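For this view, one protein chain was removed and the others were kept in their places.
On to chain A.
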């Protein structure tokens, strides 16, 4: 999964030639073989490296403050979303839902790497939600729908239908 995320990220960043990745360990942690130095290990580490390579450092945050916020949500992504249990999912959605109550993006008022990787990571969770749960976590759903429609982000993931239509189209009263 992580490798697919990285290749989608490469495309989003419009990096010309795709990198070669391998994985290590049971958890299939991605590894980037670097020609001019030691290999880089870990999804977040490699993703940050790619962003720098593409000279798109605004995706890591525009200020010290937002860089820290981006870091925090990237960490949240790899520590909390990977291999989470059913109860964890509820907690994660609840927390994000509260956090996103007054926000369009995870950090600042623009797209950052945190949004992209969080979207890739949370997609399998959202796919499994029933309509009423999507409505329960309305802020997450709104943010999620925004991400999957953000130009160039969705890539390898199929779209998840997010709808809030209602039935009972009103009677003749």
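Side notes on the structure shown:
The working rule: a residue touches a chain if its C-beta (ideal position, glycine included) is under 8 Å from a C-beta of that chain, and two chains touch if they have at least 3 such contacts; residues count from 1.
Just so it is clear, contacts and distances are computed from a predicted model.
The listed choices are "Methionine--tRNA ligase, cytoplasmic", "U6 snRNA-associated Sm-like protein LSm4", "DNA replication complex GINS protein PSF1" or "Trafficking protein particle complex subunit"; the UniProt protein name belonging to the chain that is not shown reads "Methionine--tRNA ligase, cytoplasmic". Of the residues in chain A, those that touch the hidden partner chain are 27, 29, 38, 40-45, 48-49, 52, 64-65, 67-69, 71-72, 75-76, 78-79, 82-86, 88-89, 91, 94-95, 98-99, 101, 127-133, 135-136, 149, 151-152, 154, 156, 158-163, 165-173.
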